[in-house]
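For this view, one protein chain was removed and the others were kept in their places.
Chains here go by letter, A, B and C, matching the order in which they are written, and residues are numbered from 1 within each.
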Amino acid sequence: MARTPLTFTLNDAETGVFVVPGSNLLDVLRRGAGDLTPKQGCAQGTCGSCTVLIDGVPHLSCLTLAETVEGRRIDTTGGLAGGPDLHPLQQAVMEGFAAQCGFCTAGMLMAAKALLDRTPNPTRDEVIEAISGNLCRCTGYEPIVDAILTASARMQGRTA
Amino acid sequence: MAIHKGRGFACINYPIGMNLGGDPAQALVHSTPDGKFMVALSAIDLGQGMKSVTRQIASETLGVPVEDVYVDTADSDTGPHDMGSFASRGTHRVGNAVIRASAEARKQMLEAAAEELEVNASDLDTDGKGNIHVKGAPSRSITVADTAMAAQFKQGRTLAGRGIFLIPPSDADAETGEMTPVTCFAHAALVIDLEVDDETGDVEVKEINSAYEVGRALNPKLVEQQLIGGAWMGVSHALYETTEPQYPKRDHGPQDFNTYLMPGPGQIVPHNIAVLERPAEDAPFGGKGPGEMCANPVLPAVANAIYNAVGIRCDRLPITPEKILRGLRANGGARPQQVR
Amino acid sequence: MSSTEFRKDLFADERDDTLKEIGKPTIRQDILGHVTGRTKYFDDHLFDGLLHMRAVRSPHHHARIRRIDTEAAARMPGVRRVVTAKDVPVNLNTLLSLINFGRDDEPLCAHDKVRFLGETVAWIIADTEREARDAVAQVRVDYEPLPHVLDVEEALKPDAPVVNEVYPNNTFDYHGKYDHQKLRFGDVNAAFARADHVIEAEYQMSPIEQAPIETCGAIAAPEQNGRFVCHTNTQALFFSLGTTAKLLDTPSSRLHFIGGTAGGGFGGKVDSIVEPTAVLGAMLTGRPVKFAWDRYEEMQVGAPRGGERWRIKDGVMRDGTIIAREFTGFFDSGAYMRLSPYAIIKGTGHLPGPYSIPNVASNVYCVVANRTPATAMRGFGITAVDFSIECHMDRVAEAVGMNPIELRILNAYRDGDMKAHRRKAKNTALIECCQVAAGKAGWSISADAMAQSSLRGGGLGERGAIPETATDEEGRIGERRAGRTRDTAPSRQPTGRVPAGHAGQAVTAAPVQNPDMEIEIERIGHRIAAQQGAAPAPRAPQPPAGQPTPPRAAPPAAAPQSSYAPPPSPQATAPTYQQPPAPTPPPAPTPPTPPAASEPYKPEQPFSRGVNRPGTSRFLSGTRRR
Partner (left out) sequence: MTLAVETYPTLREAAQALGDRARYLGGGTLLMRAVNYGDQSFDRIVRSREVDRTVRSEGQGIRIGAGATMADVLASRDLIALHSVARIVGGPAVRNMATVGGNLFAASPYGDFATALLALDATVQMADGQNLPMESFLSGRARMRGIVASVTVPRVGEGEFRFAKVSRIKPKGVSMMSLAAVLPGVGSGRLGDVRIAFGTMGPTPLRAKAAEQALRGRGLTDAEIEPALKVCCDGLQPADDELATEWYRREVAPVHLKRLLLGGRR
């Protein structure tokens, strides 16, 4: 089958892959680039588990035609931690018991990161809005919202 | 238009595990040469915290720090048999198997330490911080690490244990239904406050106050995770979820998360929980599984609160706005009940 | 904002709160993996040359398969293999055959007919998922649609289509005798006759999707030495392994199943369908194969919580005391049994809810219809009946004009009360939960209700005793289909009596193999076992199940007119399923024997009701195979 070459920046690394035409970005990231952090929950754009940042803004990688990311920058949870140091969002989710099965967590973290990058001091409603496209079946959402607010506060040097 | 407030109550008990038995769980525990413990299970962690709670159970039973215990699930080549994670059997069945395996490993550990300290194993205790000491004489001690090294390289002794927990298969009697549910029962009671819009039939749950009796909260944060998430699921079952909106007709079955409705993060309900702990005799450290029962009381409490608000009995789930509106039409409007 | 408080003041004297690790909010072992995205779910194992498998699914609720034409599909780009029923070595199973429960009733791939919308009729294995989907669209199946039945009560009617020939009456056969599971405790009809109020209502649960964010799936691949590895998100590793071994007729030692981490489950990942399918694909192609449900399949083909229907009838006195409660329940099992018959037994053992009611009867039916098979979900066997009971409690409260919480406390079970399944309640805490929840919500209840306790008043007089019980033999297998039985509710004309006090021997956990496995009593963290004499006493060994077990002696105390018979041995139960057995006369009356009511119900046979192929379990040892 004919394959198309594709290059992009994945978590600071120049990445080149060959893709089957019509592939979605999620498959390309996972099986082509070997970044397994985005997850497939529906391939319909309805669960948010595959959320990645493209040029800094959240996208659903399952609904992104791979060819459209040529030359663009993609960030995933795989690049969220700075080396061994967890991102404050990761730290807050961990300490706040804000994950159970963990399957939605990577996508949720990307949605939250996109929020905090633009809105360092979000209100509770803004946090809720930011994760509104990301489903969680385990937690009832409240611990997740709390964790994001905690992370925001810590990043701003406040106590939540 | 009017918004009617309603308050409803429900209480339940929940039988832990597959009640007719025949559902064994096994565990294997062994130490590394330097006294860390590996627990091999074939139980499944699907988010409920199986790895975490069995790790704590192993730590408590062994008498070693929790950081020195690691739980591995589930590889059929290395993990012993287990029926699986369902019916709230995990904490109870697997937890008991882990206690047994850990108890045996502890026994080996204390015997190895006894040989090093030249005392009787029965005179030894652990401090839970990685040391083994003579009861009443904390200074006469040896670390778990040194004990393991001695066992491995000097004494030729394994610090290992196996455990199985089985309630043998039984049956229900054909004529009377007599049976032994065997397991313990968890309990819950819950009050729902909600509002009903009598023009659209929309329901908004405003507050939940609950009491859950879980035997023992083996890890209070894991219990809290289950109870908050479970009550959310209960609200979702009561008001939103169905794979067949026209049941039993199969028409218009949702095929995605946009049409299979579940409440979103904008619908978080404040939930004030009281956790009660009445340990059960046959449960690990008395802990019953909170995972399944926590959603159950929410469904009837919501239905009862809706009746309290507008005087409509909603006996068919989910309680959609349409069902309420049809009830309001049939009743000639809302009939608010006694304020509670 | 939510809040959690721990009421350490309650039951404090039964607990030892000085444990070192138990009770601590220790961080989850798996959380670092979750927040870094490194947790490995089944699909996070990369294989070179991975093939993708997709199912061809039935568009009909019920249809005969005349012909399957896969030629065009086989020629599609990227297709490696078309798989049909004939490729499945042993194409019939029931999930619980692994514990010897139920008859094999479900093919992995339909061959003669389809019984529900979405049932598998073939699979395609191709290089990419898209290619597999494209080829699936090219499979032509010639169906002859058959009349179908979707409603559980319609399915019980004599003229309803036979859905699954293994269960020709559209019901699970309980104990080789009845088309439902009975519960009989006391005499509900006599109690209804003297009740001040009789309150009846019907409740209906909807089918509900477990909806884990990760769908069911597995990747299987050839391993060295002729083995196959299977990465799976099953909730039951050895169910899946055993089911695969059976369906594919392969020794379990050739299978290496790896799982243990699932992206949610809630009961939906118990059914063990994706694993045998993926391993079959790997066996047929010699390549790694992934088989996973997409979201549509997860929602509409994967098993939901079934839509149970419950009717409840309560007899209540003016003061709110419930003196009788009767249930008629219908479990919507779908086209195949899976876990539903077992859920019914769990549900039956749960009746009449957490209340002390002296007269209880129930009939629960496990109904086969042309519907998606149901399976486990959070609250297995209990959620719908609790919904029904607790809605009904409010109806009762209204009828007698009582505060609904006070009504519950009045009727709540307490330590020592006899439950309808003939075992005493212990370790109860319903009353305290009611009191605490009412307090938190500011819902005032009477001082008397606040003063009640689970620890006091239980087991007194009748509360602790088993009443004389009315029995009947209605609903024998096949009677309903033959048009000789119509009623589904427990009988209005009981024909037998079981004497008061009749109870069997409780089943307890198998004791430890050696004393080293027993945790020291002072370290168990509670005082219940200590007070009651430590862990369960070792019992006499069970008779080896492999030897034919004689039917247990009939209860010596049975009155001459009693039709109460012991559960027959498996040998005696093996019925001919093609022809519903004619109603057998009640067993010969057993003469009463003096040591009244002491001969217990002993569950001495392995759990084996309804098995038509004894010895099917791969997990029962050789000696257990009969």
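As a convention for this text, a residue touches a chain if its C-beta (ideal position, glycine included) is under 8 Å from a C-beta of that chain, and two chains touch if they have at least 3 such contacts.
Everything numeric in this text was worked out from a predicted model, so none of it was measured.
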item	value
For the chain not depicted, the shown chains it touches	A, B, C
Touching residue (missing chain; options A:Asn11, A:Thr37, A:Asn134 or A:Ser152)	A:Asn134
Sole contact to the chain not displayed, among C:Ile31, C:Val114, C:Val136 or C:Ile528	C:Val136
Option from B:Ser122, B:Thr259 or B:Asn331 whose C-beta touches the chain left out	B:Thr259
Residue, one of B:Asp45, B:Glu111, B:Asp197 or B:Glu277, that touches the chain absent here	B:Asp197
Interface residues of chain C (partner: the chain not displayed)	76-77, 130-131, 133-134, 136-137, 294, 296
Residues belonging to chain A that touch the chain removed from view	1-2, 4, 21-22, 24, 43-45, 48, 51, 54, 57-60, 62-65, 67-68, 111, 114-115, 128-134
Those residues of chain B which, in the complete complex, touch the missing chain	1, 3, 197, 199-202, 240, 245-246, 251-255, 258-267, 320-322, 325
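Following the convention adopted for this analysis, only the chains that are shown with their structure count from here on.
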item	value
Between B-C and A-C, the pair with more C-beta contacts	B-C
Whole-Å separation of chain centres (CA-atom averages), chain A against chain C	38
Centroid distance [mean C-alpha coordinates] between chain C and chain B, Å	18
Residues within chain C bordering two or more other chains	1-2, 27-28, 30, 211-212, 262-266, 295
Set of chain A residues in contact with two or more other chains	42, 44, 46-47, 97, 100-103, 135, 137-138, 142
Touching residues on chain B, where the partner in the complex is chain A	46-49, 221-222, 224-225, 228-229, 231-233, 256-258, 262, 264-266, 268, 271
Residues of chain A defined as touching chain B within the complex	42, 44, 46-47, 97, 100-103, 125, 128-129, 131-132, 135, 137-145
In the complex, chain A residues that touch chain C	1, 20, 22, 30-31, 34, 36-44, 46-47, 49, 76-78, 80-81, 86, 89-91, 93-95, 97, 99-106, 109, 135-138, 142
